[in-house]
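The block that comes next holds chain A.
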Amino acid sequence: MSTITIKSRGTVRIDTATCKGCDLCITACPPEVLSMSTAVNHLGYRYPQLHPGCTGCAACLFVCPDFCFEVFRFDQPVLTEVEVAS
Partner candidate 1 sequence: MTATVPQPTTAPTRRLMEGSEAIATAAIAAGCRFFTGYPMTPFTEVLEHFARLLPDVGGVCINAESELEAVGMAWGALATGARAATGSTGQGLSLMQESFSEITLAELPLVIFNMARGQADYFQATRGGGHGDYRHVVLAPMDITEAAELTQLAFHLGDKWRHPVLIYGDYLTAHIQEAVSVSPIDFGELPPKEWAVDGALGGSGRSRSVSPLGFGKVGQPAPGIERHLRDIDAKQRRIAAQEVRVETGFVDDAETVVVAFGTPAKFVRYVVSRLRADGEKIGYVRPITLWPFPYESVAEAAAGARTVATFELCAGQMVDDVRLGVLGRAPVVTIGGISTDGSGFGVGPLLDAEIIRDRILAVHRGGAEAELPPLPVNERG
Partner candidate 2 sequence: MSTTVNPLGPVLDTSAAPADARKVGELKPDLLLTQQHHMCPGCGEPLAVRVFLEAIQELGVAQKTIAVAGIGCYTSFSGTIDVDLVQALHGRAPSVATGVKRMLPDTVVFTLQGDGDMVNEGLQEVLHTAARGEKVTCILLNNGVFGETGGHMTATSVLGQRTKNTLDGRDAEYHGYPILIGDLIAQLQGAAYVARGSVHNAGAIARTKKMFRRAFEAQLAGEGFTFVEVLTMCPTGWFIPTAEGPDYMHETLGEVHIMGELKAAGVVRSTEELHDENVRRAEEAAAAKARDLAAKHQ
């Protein structure tokens, strides 16, 4: 196992209760840092989850039909250590 450092320049707030599980944000995210949950919200839909590496580009916000995203940019990038298989 080795460790890599992932830099997050931005982050999001996701309104998971309004999400209708359409998956569009997953493929829209250029750094590919969103994945769909296994849990479901009260409407029965899976919803997106954020992983380290967000750039704050807001592509997710633009492609979300249900207006679920707020997007933020950190004053200082946040570093996350992640273990990966070598």
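The candidates were selected such that all candidates are chains of the complex that A comes from, given by their letters.
The rule is simple: contacts are C-beta pairs under 8 Å (C-beta built on N, C-alpha and C of every residue); 3 or more make two chains touch, one makes a residue touch a chain; residues count from 1.
Just so it is clear, the structure is predicted and the values come from calculations on it, not from any experiment.
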Quiz item: Of the numbered candidates 1 or 2, which one touches chain A within this complex?
Solution: 2
Self-check item: Interfacial residue positions of chain A with respect to candidate 2 in the complex
Solution: 4, 6, 10-16, 18, 20-24, 26-30, 32-36, 45, 49-53, 56-59, 61-76, 80, 82, 84
